[in-house]
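Sharing a structure below in structure tokens format, with a few things to ask.
The full complex has more chains than appear here; those shown keep their coordinates.
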Amino acid sequence: VRVGVGYDVHALEPGDAVWLGGVRIPHDHRLKGHSDADAALHALTDAILGAIGDGDIGRHFPPSDERWRGAASSLFLADAVRRVRERGGVVAHCDVAIVAEAPKIGPHREAMRAAIAAACGIPVDRVGVKATTNEGLGFTGRREGIAAIATATIRLPLPEDDAS
Amino acid sequence: VRVGVGYDVHALEPGDAVWLGGVRIPHDHRLKGHSDADAALHALTDAILGAIGDGDIGRHFPPSDERWRGAASSLFLADAVRRVRERGGVVAHCDVAIVAEAPKIGPHREAMRAAIAAACGIPVDRVGVKATTNEGLGFTGRREGIAAIATATIRLPLPEDDAS
């Protein structure tokens, strides 16, 4: 068992919806970025890549690459899971904490869990999504951006996992 | 084994003590919130809920509910552990990192570990508490609030945990 941690932030700008946790949420701002700027999925993708020690999202999907302009971040997440499977491993659990003053995440939690489970190819009971505001403090509190922190629990085949 | 991550923040306002890690620490400010505003226990509660994919603290204990006004956050933590046990699981470990310029956390670390262990019903050697300042930077550095990041390591019964 190995656990990775991921963190991501995207800035808010005027718009009509944010993508978060693989779900489009109507809102008076949108997240700015090269892809769909889904900070929750980006944090989770990095958590998985960290658990297998295979670079990070910026290395595998550089913003300079035109292929990923406006891309659905579920592609990035699925690619990280593919890398786990290539090593004979499985994703045992994914969890993400979203830090946002708005929009409200709760009503979209189950849709996010389902989207993450689908992208990872795991049962939905292996996905956690929580949200909190930053109580009006800092850049998230000033609604300048949305942040996310994620952990991924990975199981790799025993011979390698017993080697240390 | 599944690991969840939690994050929480509460603002500081003039007062005579903060509740952190289940311990009352005399201080010239207090944490503002509906309950006792214990950011460390809230982060830990969310970490446990994330590990079992069962909502978040805001869903189970909404600030709009008068029952939780001034509540001891150890109740929220114990409720999350109850949800783990309902699934036949155990909490293997809890860890929290507190980000605060003041008060000093070190002298209260062992009391916090004991309070968390008691709320979770686990031995104290299964609880970690660390603290750091934010080096005067950002909202925690300006003493506008206190933040906490937590992880919880959960074991669920094998049949479910082998299902992926």
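Going by the order they are written in, the chains are A and B; count residues from 1 in each one.
Everything below uses one rule, namely that a residue touches a chain if its C-beta (ideal position, glycine included) is under 8 Å from a C-beta of that chain, and two chains touch if they have at least 3 such contacts.
These numbers come from a predicted model, not from an experiment.
Every protein chain here shares one sequence; 2 sit in place, and the complete assembly counts 3 copies in total.
In the analysis below, only the chains that are shown with their structure count from here on.
For the copy pair chain A and chain B, the superposing rotation over Cα atoms measures out at 120 degrees to the nearest 5.
We define each chain's centre as the mean of its Cα atoms; on that basis chain A and chain B are separated by 22 Å.
Residue ranges of chain A in contact with chain B, taken from their complex: 1, 3, 5, 90-93, 95-97, 99, 106, 109, 113, 122-138, 141, 149-151, 153.
Note for the complex: chain B touches chain A at residues 1-11, 32-33, 42, 46-47, 49-59, 138-139, 144-145, 149, 151, 160-161, 163-164.
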